[in-house]
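Here the complex is missing one protein chain, while the rest keep their positions.
The block that comes next holds chain A.
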Amino acid sequence: MVTMVQALNRALGDAMRADPSVVVFGEDVGTLGGVFRVTDGLTKEFGPDRCFDTPLAESGIVGVAVGMAMQGLRPVVEMQFDAFAYPAFEQVASHVAKLRNRTRGAVQTPIVIRVPYGGGIGGVEHHSDSSEGLYAQVPGLKVSTPATVSDAYVLLREAIADPDPVVFFEPKRLYWSTAEIDLPASAPGSGRAEIRRPGSDVTLMTYGPSVPLALEAADAATAELGLDVEVLDLRTLVPLDEASIIDSISRTGRGVVVTEAPSFAGPAAEIAALAHEHCFYSLAAPIRRVTGLDIPYPPPAYEHHYLPSVERILDTLLDLEWEEPFTRAA
């Protein structure tokens, strides 16, 4: 039995063993092993020159990572929580993402920025943002977000080996999810979506923390509505596996995008637009979105209003154009 945290930890350790240019640093990642224990034991095994704590300054952390990359290192930095990554945004958008282009490829920035993200953990304010859309819109960055334990291992290893910078979004609420697998895990690489549940009536397109939710909703839709629901896990937002989205929607003719990120100008809007542009003649209904609300992430007592739920997904499925209107079983 392996947890997602263990898979991420093993991915970091294996990458550091395989490549001495990999260095890991951030806030509390050394002695403590990270507030989520993802870097547990790395300082002990690899020494304080390979995994270490830094002053508390996110822009500085990413900024020094840029300098290290200029010298051929592969820094993997941890932002302690989603909303605490914002101070580093200037370094990410102006340097990490652009240095390769600015220098016509003379300088690469093979930096991985790990961001624990998303809600559903009862966190007080500033601990539950889904900011992946902000980064997905910055040319030069890749954006990865695993939903399974195997993917956590495989996608992180791939991100570290990637010559391009990757913002690696780790769904906090899945940190303690488990799988019966052996490490090192195997899975397809980045840029490829995976069908987690095949279906023929409608496709739920989703990623990261919303994948288990979509699977639950798909089971409920089968049980309650007799619908055969496909669940497509996108796995990486940049690059996006457009072919798999187009293929699935062309087959089912209906789609709903499920994300925790807010709806307006968010990843779900991009995915819906893509499906409309490419699958217009196959569509029996407009692509719909079930997303976080366009409000600041609420306090724990209110977060059930914000988060996509099985209920909201089922309501949206019902609301798609069907030849025979549905009535829900119970």
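Keep in mind that, in the parts below, a contact is a pair of C-beta atoms (placed from the backbone, for glycine too) under 8 Å apart; a residue touches a chain by one contact, two chains touch by 3 or more; residues count from 1.
Throughout what follows, contacts and distances are computed from a predicted model.
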Absent chain [UniProt protein name; select from "2-oxoisovalerate dehydrogenase subunit alpha", "Energy-coupling factor transporter transmembrane protein EcfT", "NADH-quinone oxidoreductase subunit NuoE" or "sulfate adenylyltransferase"]: "2-oxoisovalerate dehydrogenase subunit alpha"
Option touching the unshown chain, where A:Asp228, A:Glu242 or A:Glu303 are the choices: A:Glu242
Touching residue (missing chain; options A:Gly191, A:Gly255 or A:Pro308): A:Gly191
Residue of A:Ala106, A:Val124 or A:Ala301 in touch with the missing chain, whole complex considered: A:Ala106
Residues in chain A touching the chain absent from view: 49, 54-55, 57, 59-60, 62-73, 75, 87, 90-91, 94-95, 98-108, 139-140, 142, 162-164, 191, 238-240, 242
